[in-house]
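Of the protein chains in this complex, one is absent; all others appear in place.
By letter and in written order, the chains are A, B and C; residue numbering begins at 1 in each of them.
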Amino acid sequence: MKQATNYAEYLQINSLLNLQKSLSGSAGVKPCHDETLFIIVHQVYELLFKQILHELDSFVEEFSRPPVSENSLGYLVARLERVTQVEDLFIPLLEILETMSPMDFLEFRTLLVPASGFQSVQFRELEIKLGLYYRKGEKTVAAHVMRALNPEEQAKVSGFLATPSALALVEGWLERMPFIAAEHFDFWHEYEFAVLGMLAEERRLLARHSSQDPAAAQQLLQQWEETQLIFTSLFNADAYGVLQASGQRTLSQKATLGALFIFLYRHEAILHQPYRLLTALLTIDEKLTAWRYRHALMAHRLLGSKVGTGSSSGHQYLQKAAEHSRIFVDLFNLSTFLLPLSQLPKLPANLKKSLNFS
Amino acid sequence: MKQATNYAEYLQINSLLNLQKSLSGSAGVKPCHDETLFIIVHQVYELLFKQILHELDSFVEEFSRPPVSENSLGYLVARLERVTQVEDLFIPLLEILETMSPMDFLEFRTLLVPASGFQSVQFRELEIKLGLYYRKGEKTVAAHVMRALNPEEQAKVSGFLATPSALALVEGWLERMPFIAAEHFDFWHEYEFAVLGMLAEERRLLARHSSQDPAAAQQLLQQWEETQLIFTSLFNADAYGVLQASGQRTLSQKATLGALFIFLYRHEAILHQPYRLLTALLTIDEKLTAWRYRHALMAHRLLGSKVGTGSSSGHQYLQKAAEHSRIFVDLFNLSTFLLPLSQLPKLPANLKKSLNFS
Amino acid sequence: MKQATNYAEYLQINSLLNLQKSLSGSAGVKPCHDETLFIIVHQVYELLFKQILHELDSFVEEFSRPPVSENSLGYLVARLERVTQVEDLFIPLLEILETMSPMDFLEFRTLLVPASGFQSVQFRELEIKLGLYYRKGEKTVAAHVMRALNPEEQAKVSGFLATPSALALVEGWLERMPFIAAEHFDFWHEYEFAVLGMLAEERRLLARHSSQDPAAAQQLLQQWEETQLIFTSLFNADAYGVLQASGQRTLSQKATLGALFIFLYRHEAILHQPYRLLTALLTIDEKLTAWRYRHALMAHRLLGSKVGTGSSSGHQYLQKAAEHSRIFVDLFNLSTFLLPLSQLPKLPANLKKSLNFS
Partner (left out) sequence: MKQATNYAEYLQINSLLNLQKSLSGSAGVKPCHDETLFIIVHQVYELLFKQILHELDSFVEEFSRPPVSENSLGYLVARLERVTQVEDLFIPLLEILETMSPMDFLEFRTLLVPASGFQSVQFRELEIKLGLYYRKGEKTVAAHVMRALNPEEQAKVSGFLATPSALALVEGWLERMPFIAAEHFDFWHEYEFAVLGMLAEERRLLARHSSQDPAAAQQLLQQWEETQLIFTSLFNADAYGVLQASGQRTLSQKATLGALFIFLYRHEAILHQPYRLLTALLTIDEKLTAWRYRHALMAHRLLGSKVGTGSSSGHQYLQKAAEHSRIFVDLFNLSTFLLPLSQLPKLPANLKKSLNFS
């Protein structure tokens, strides 16, 4: 017979509440009041990271065993959406930490040197498992990341590169989508034609509304030309290869077409979950990026232009990192190639047939 | 020379991330995916409770050594306001837990019996330190609370009654306010007169607008009479004693007048922080109450009318508990006796003088 | 050629920003500073109500033309989930309003009499369209609601009863679910058997853990018996009729079985969207209820035990109304009858076949 369960034992509360040891108080002196806040907020973040990794791992595991069944898509999407809800706590947690004034932080800041959030192994795991290095095409963890870690941590973090990332697995899954097979060539041709029409229309709009300011008009025109170029590359393997080589695109041409098809025909029953899945990944990335940026603002507020405890060069570095650490950028860029419903090519019957319930 | 600090050691990350042991997985079987969520969300709550208790303890300590200096009021208010920000995570955390479906919860629910949130010692500490039992005039912890605990926990929880609660200390602090001293009798007399005028005006409004529905009008009239009665008691020790005896009021007559004065003349510089302090206590209580109610809804959603794991009788019980566990109700009720600025008696010169910076 | 669009004209900004007329300032006197806040917060609520109604109307329209296609389920679910996100602004908006102190409110409160949130026609529309009166089995709008309205508003509000509510339409949709047809009798029989087993197990748990306190044990036993009774009624038209007659259940027996099936077998691809849909309705209701309760706390804070401007009898009334106005209670109660996956009857082949993509 099972032993009766006790709340405190089950959740290991006594151990949990015994893990907040202030450095400022160790010398017989009363610890700084706000160091407790500092510790607890960071521990809450680590617990939340663990939860996110738990969801992500189940996603990676399932996507590593193709084909991914319809049934499992249902709960995997729910888990990714749960991740976005967990992320919703990230900025409020920062704002709780910001109730500590810069002066109160100063009281114990030097004791922490050179400890730094840079040393969070779980956060590095999260970045890597989402696909940060896959996106950048790198095979090793960045030197400035490794430098902050001790050898044991370095080994762990490097190890995360061995598992395929969410981004890599999603790419494979998109490439396997049946609707991008060669037999549907005509369909894609029709789509290409429609987008070219839309781009021509945008060109006309630019001409009409930008005439007041020649310099600005010139710049917009140039931007339009880039868009046109990028779009053409979707159907030209060589041109697409150039984009990939320059780091402007990560996902393969085939995977990009797969994602595009899901976005465009998301109303078809069989695409409901795939569309939700891509959207959840977009949102996970977006919230992570917004949090990084917000974190840079907090660093500025707490430290001014002081150097961070982990010797990072402070808030300006952090701010740029927000942009450089985005992972699912290709999904954001997809919107460049969308069409309004009214201009969308009708699906051929054989394709349509495969997209609904029996 | 101080040892260089490492993030993981400082925050005891390895220990922290080792405290999530699923019951559902112990038998060689793969644990239920969502049990991790269940554990982590509860652990985050306990960390947040610890933070709140940390702030509350510093408040209790300072208020236990009167007089409370102007200087310390400043940071104590900031700490109470921080508590309200921590509470802002409570409902979002519940909503994250609710991403677990009732069916997923069922997978491991029976393993938890009879563990229950009822056994959170820190939550009981929080209730007691805020003043739950002081408000109810009880000298012992409620039997249904004790029943859920083991002897060691019972001893701990009973022990919290030994320290004065925030409510009790605030009462003492309010009673010491100089402006309610006997020498200011005339001022209070004038105030009484003004409120009676306002009540008479309300009476007229009732008469004018309620005529359409005699039954409703009758009820409102009765309510008005009660208000009138309660107000009169503010200046009549015997009548006030009756309210206290019946549990309608906790704070002493003197403390109530003190709080009222702070609300009414909050614009005076010396009352800025006292007003913020009372407001923060109100808000702490309000958010706690809203969370309890929301928790009852979650219980209903997860369990239907099933009995809770700790054998509580479920969501209806929890719902009522939200109302019965409010602590600073007297501060909410204060609004009954407020006056618009235009009808507020001018402060006598000697009182006014004491309320500003030199 | 289309006229170029201007932001201010498109959004009618000038008109919008011209709709905030303070009553407190009309007499040549400077208006109360916080009356603007009061007006704007209420106007934002009304805009958000309009948005919610817009989504709800599209749901009602589509569900009024059965059969509801798989394709439309996809976007209808997204719209209901959007409603829950809009509701997430409701409590923060209240908290912004609460930054107005009770004293500041008093400055203009009497000018508002007898205006009241009770007179929000859109809010009544929302309640009615969700199914408040359908749930209560009433054919007319409650007298205390009508009393607050002028004849024109009364006509409008009564008119909303003419359209079928979301609750009524969902009931019909659930009743049409193929898997509750008579041919699946054996399946339901097996399910009944499994739940009875679970209930017996719960009975054993109760016996084991409640022995310390005979009175509490007695109460829990009684509660268990009620659960048993309610469950049995699911398969007994007469017993179920009794529950409906007493107001304990709204949804028909058939619809309840349909919802139960969706909850239990939600992992099957064809049930992904139906499960999300029921969950979204639950959440809409839950957030609305939590907001009503929070609103009652605000009323207490702002008014104490004063009578509301619309002559409602104040916060206690509002608090009870939160519970009485819940609409999808039957969906909350469903959890009573769920089974863990391990005890769930296998789906018969013919049923299973119909639940997946071709």
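A few comments on the model shown:
What we mean here is this: a contact is a pair of C-beta atoms (placed from the backbone, for glycine too) under 8 Å apart; a residue touches a chain by one contact, two chains touch by 3 or more.
All figures in this text were calculated on a predicted structure; none of them were measured in a lab.
Interface note for the absent chain: among C:Asn6, C:Ser246 or C:Ser342, the touching residue is C:Asn6.
Among B:Glu268, B:Glu286 or B:Asp330, only B:Glu268 touches the chain left out of the display. In the full complex, the hidden chain is touched by chain C at residues 2, 4-8, 10-13, 15-17, 19-21, 23, 33, 36-37, 39-40, 42-44, 46-48, 50-51, 54, 58, 78-79, 81-82, 85-86, 88-89, 92-93, 95-96, 99, 111-122, 150, 153, 310. Contact residues of chain A toward the unshown chain are 91, 98, 101-103, 106-107, 109-110, 113-114, 144, 147, 201-202, 205-206, 209-210, 212-213, 216, 219-220, 223-224, 226-227, 230, 263-264, 266, 279, 282-283, 286, 289-290, 293-294, 297, 300-307, 311, 313-314, 319, 322-323, 332-342.
Although one chain is not displayed, its contacts with chain B can still be listed: residues 4, 70-71, 73-75, 209, 266-270, 272-273, 354, 356-358.
Here, only the chains that are shown with their structure count from here on.
Remark: the per-chain Cα centre closest to the mean position of all protein Cα atoms belongs to C.
Averaged Cα coordinates give chain A a centre that lies 39 Å from the centre of chain B.
Rounded to a whole number, the gap between the C-alpha centres of chain B and chain C is 28 angstrom.
Residue numbers of chain B whose C-beta contacts span two or more other chains: 113-114.
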